[in-house]
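Remarks on the structure that follows.
The complex is shown incomplete by one protein chain, all other protein chains being positioned as in the whole.
Take a look at chain A:
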Amino acid sequence: MMCSLSLFPSPVPAGQVTLYEANNELVSASSADCYEKQEWDPPSLHFPRESLKPHSRPESSSKAAFLDHRDTLWMRSAGAWRDAGLSGLLDEITNSAEEVPKWLTVSSGCVLALLRWMSSFHGSLFPHLTLSSEEMVAEFSQVLDWSDCAVRGFSWHPHTDKFAVALLDDSIKIYNSKSATAPTLKHRLQRSVAALQWKPLCASALAVACHTCLLVWHVDPTSLSTRPSSGCAQALSHPGHSPVTSIAWSPSGSLLVSASPADTAMMVWDVAAETCVPLQRVGGGGVTLISWSPDGGRVLAATPSALFRVWETRMWTCERWPCLKGRCQSGCWSPDGSRLLFSVQGETVIYALTFTDAPGGSKAAAVVADLSATTFSDGDITVGGEVQSLAWDPSGERLAVLLKGDPQSSSHPSIIAVFKTRTSPVFELLPCGFVRGEAGAEPRLMQFHPHFQHGALLTVCWSNGRISHVPFYFSRAGGSRSGLGGSPPIPHLTSKAADNKTHTLYTK
């Protein structure tokens, strides 16, 4: 019953753009413009890579150009202590041999060597610790090729038609269906944004995972200001907890969890009170990815090692799930929080884990899809490979999988494969199709709209800086309810895929 890519319809040829899904098939055209507008169309944005200047960071090599070398030893030591801590201080003392007594130089040199040996030993246990923090973010981010991507983060507001986009120049723009102003958020501490997420049950709070800290912006939705001051942002930081690569709000909006690959503890924040509770477990060497199940009951926490944990949020205990091959790269939850799909680095399959409230639960993950590289003869194109990220739409009917390509080969691009999901009688994935963008554009990042009325809406950020929205029109299992404006967020237990009764909301 396992689904594989060979069952998929072959991807449309390059130059064709996938527009939408209707009547069970993906429709594409040569340009994104030949597509009739709906009641509110999310703006398709375009941020050309060339127009964005990455923030120039102070390099360690440029420090010498500014530092006055005629400072006294004391001043230099104090500066080194401030900039680089103990190792910097020792380094400074060791390097200024003519000014300090010989025994001090020798002893600090010894201590420095010992420190370096210890850190290299620690690094050999956890190789990711030797990466610089930029590289670490790029390695563990859900965005494909994060460091060179114009759009580094994207987040839909969970309740309204509003989204935030994090750009390469460390600014964040907010687009709202109801207002023409698009505020731009900039902050001194907002560096190398790895993730961002809106707070549920709140109109204004946006959490941003930054280089050194966690920023929580409070953007007044009624304000007409295009540049909210940095006073609107709360900076949450904890010693040793940087860079932050993943954040997740609890669906009830009360807690925020943040993770850093360099810190073995994940932090549970009470944002309003600015207090945090570190949750530490031995093993793993850090936490790279956090994902809160939509029902709020469980949290997935992946580590840089071949191990991930699933926390239950009542008493905050965790289950350990060792993987065989590599670290858990991505994961997503079914809308009712009972099923977790995840992918492992180095493998081309999707695993599923089922959770029940009864003790025991499943003891092993089942393979539900095989994504090994498949060549389609008619387009002469190869797709498949490792999974970069997974996204499940809130109604639980479509699963989007961002597959890595081969950067060396033009006929093996990274691509988004979309599956239909069915939970009864057994859980299975069915092929739906591939989503393609403009010629030469590869997908980098994707997210489903959290409350699209007529099915599912997938937002994709492309490598050329374009953000497009691909609607999937189908009627949900609880379709009668979706007519109401703010229908309650009751988890829809999808009884069956409603393929045969799809009605076309779109007419050409």
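The criterion applied here is as follows: a contact is a pair of C-beta atoms (placed from the backbone, for glycine too) under 8 Å apart; a residue touches a chain by one contact, two chains touch by 3 or more; residues count from 1.
Quick note on the criterion: contacts and distances are computed from a predicted model.
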| item | value |
| --- | --- |
| Hidden chain of the complex, named as in its UniProt record, picked from "Iron-sulfur cluster assembly protein", "Vacuolar fusion protein MON1", "Nucleoporin NDC1" or "DNA-directed RNA polymerases I and III subunit RPAC2" | "Nucleoporin NDC1" |
| Touching the absent chain when the full complex is considered, from A:Lys53, A:Lys102, A:Arg188 or A:Arg314 | A:Arg314 |
| Hidden-chain contact residue, picked from the options A:Ser147, A:Thr184 or A:Ser254 | A:Ser254 |
| From A:Leu201, A:Ala306 or A:Ala373, residue that would touch the chain that is not displayed | A:Leu201 |
| Of A:Asp270, A:Glu319 or A:Asp406, the one touching the omitted chain in the full complex | A:Asp270 |
| Residues from chain A at the interface with the omitted partner, ascending | 157, 159-160, 162, 178, 201-204, 221-222, 252-255, 268, 270-275, 277-280, 313-317, 484-490 |
